[in-house]
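The complex is shown incomplete by one protein chain, all other protein chains being positioned as in the whole.
So, chain A:
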Amino acid sequence: MRKLLLSSIVVIIAIVYIGRLSYLQVWNPPTGNLLDDTAIKAIYDYPERGYIYDRNGQLLVANQPAYDVMVIPKDVKALDTLEFCKLLNISKEDFIEKYRKARVYSPRLPSVFVPQLSKGEYALLQEKMRKYEGFYIQKRSLRYYAESTAANVLGYISEVNERDLKKHTYYQSGELIGRQGVEEQYEEVLRGRKGVKFIQKDRFNRVIGPYKNGSYDTLPIQGNDIHLTLDRDLQMYGEQLMVNKRGGIVALDPKTGEILSLVSAPTYDPALLVGRQRSRNYTKLYYDSIANPTFDRGLLAMYSPGSPFKTLNALIALEEEVVNEHTTFTCYHGYRYGRSSFMGCHCNSGARNNMNRGIYESCNSYFANVYRRVIEKYPSPAEGINKWSDHIKSFGLGNYLDYDLPTGKRGRVPGEGEYNRKYGEKRWFATNTISNAIGQGEILTTPIQLANITAAIANRGWYIKPHILKKVGKRDTIAKKYTEKHFTTISPEHFEPVIQGMYDVYNKGTAKWIQVPGIKIAGKTGTVENFTRINGERAQLTDHSIFVAFAPIEDPKIAIAVFVENGYWGNRWAGRIAGLMIEKYIKGEISRKDMEDYVLNGSLEEEYAKPLSGKSFRINDGKDFISINGEKPTIEDER
């Protein structure tokens, strides 16, 4: 026993120590991630972010150098604080506070003292910088916007937050990431890949040399330039037209689904979200809950589509063979259904309307009849409404259009379920849903959806999903889903009478005063009732002005949807804007200067102020003050 004691202890200690070693080295093995090693520091080399161009190669977004003043607190020597503060344009208190923060962060490591100097400040400071030991200037790259346009489409970049860090392992704290619009959607394409150098540090965080002679280091991969489908001039023109109005313009190339312009009004200067004032400006924009400039109305605003929706009902009726283009219905200055329900119409009482006239006169009675026939073709209204909504959905309504921008809304297409919930199963009839006939009621669409319908009509029965990316770098690589045709449930031959009707909207209908010489346009006005709540009470506001169009009729190059909030008649604002946009795109110049002046000089700010004024107000007033060849249109002409 005495002989064995120490030997036993030696064996026990060996076992215990090997156990401890296996716990330290095998149980909790190192992660293998170099960044978890406190002795290794990664230094990143950020590639330049890709530029953004429009469809014609015009520059939209580039980069500009910015200069941060950095500080390493332990290297700072006594300095002329007052002069330094003056150069940096900060107060002495600021200086003390910033210096304290930098010290708290680390006395040895650099921290940003004053971020993003302007070029002027930089020029002034640069010469004197050597006087201030411990401070130095570090160059960074910021976004530069060639034109103040398309802020909603382009998006912006900002520092990653906690959520981004959790979601993407690529980013480190303090790095930049694209937000909203194209910057967010094509972040990885634009960003490239940062290069990394691993540096061996000692315990004082000093650099000793490269880690393993740089064998783990990677070179940065340049970001790619991208070309958008956007037409810069058209986009800027659209934004100009929408000044002092609220709403959206979406213009598509119907043959390709390319988004030619995506205007949201009011908009803002994208340069506001760059540089030192970014955060302050963003807060200001974001919390402007009245004008809501960060809300992309082209993609997110859901409106009742109004009369343009009638064209779909006409197509469905033809497809369902419940009418033909010669079928007529009599309008009694409106349409009576049920015992006491009446849908007003501006047609003269007793007018007998066929499809053509129904469209260009935008006769509510006509479409109420047509819609009712569609629904009542089937044994139950539930089946009818489901069939109807299938047709509607084949135009891309009621769902995201799967375009390559990060925001969107589904809109709404009512089906059987919706009415069952509202009225109870089998307790409703076609007449309960009659407002679908004229695009009011339950149905909701976003401007881009409406533009897509128009493109599908222009193509006589198919559309390609709208998209914003034209090419990456020099390669013309477009995702396959943006080259595939999506066919609607309507046969091609049914489109002609409807397109003829839309053409006659310009010839003899609601848009005859806003014709564009030399271009054959098919269009449709919409004047949409809308409501808000004022102090909790439902109040009606002036109607939204809506217009959809495509041109030229035979070989469509542009399909457009315009929404102007509270603009009243469809042709008053939206119609004019659509015409101007089409002319601008097809001819490159404007011949209807009168129309242009009207829109550019017109403002709806007064209209928007009404519900906020706290006073009672009139809606749907305001005169149109246009005249053509000395002839003034009457209110009747305007509808």
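Please note the rule applied: a residue touches a chain if its C-beta (ideal position, glycine included) is under 8 Å from a C-beta of that chain, and two chains touch if they have at least 3 such contacts; residues count from 1.
Definition applied: contacts and distances are computed from a predicted model.
Chemist: With one chain of the assembly withheld, which option in "FtsW/RodA/SpoVE family cell cycle protein", "FeoA domain protein", "Dehydrogenase" or "ABC transporter permease" matches that chain's UniProt protein name?
Modeler: Hidden chain identified via UniProt as "FtsW/RodA/SpoVE family cell cycle protein".
Chemist: Can you work out which residue in A:Ala39, A:Ile96 or A:Ile290 touches the chain that's missing from view?
Modeler: Of the candidates A:Ala39, A:Ile96 or A:Ile290, A:Ala39 is in touch with the missing chain.
Chemist: Among A:Leu82, A:Ala123 or A:Ile208, exactly one should touch the missing chain; which is it?
Modeler: A:Ile208
Chemist: In the full complex, which residues of chain A touch the absent chain?
Modeler: Touching the chain left out of view, chain A contributes residues 2-3, 5-7, 9-11, 13-14, 16-18, 20-22, 24-26, 28-30, 37-40, 200-203, 208-209, 211-212.
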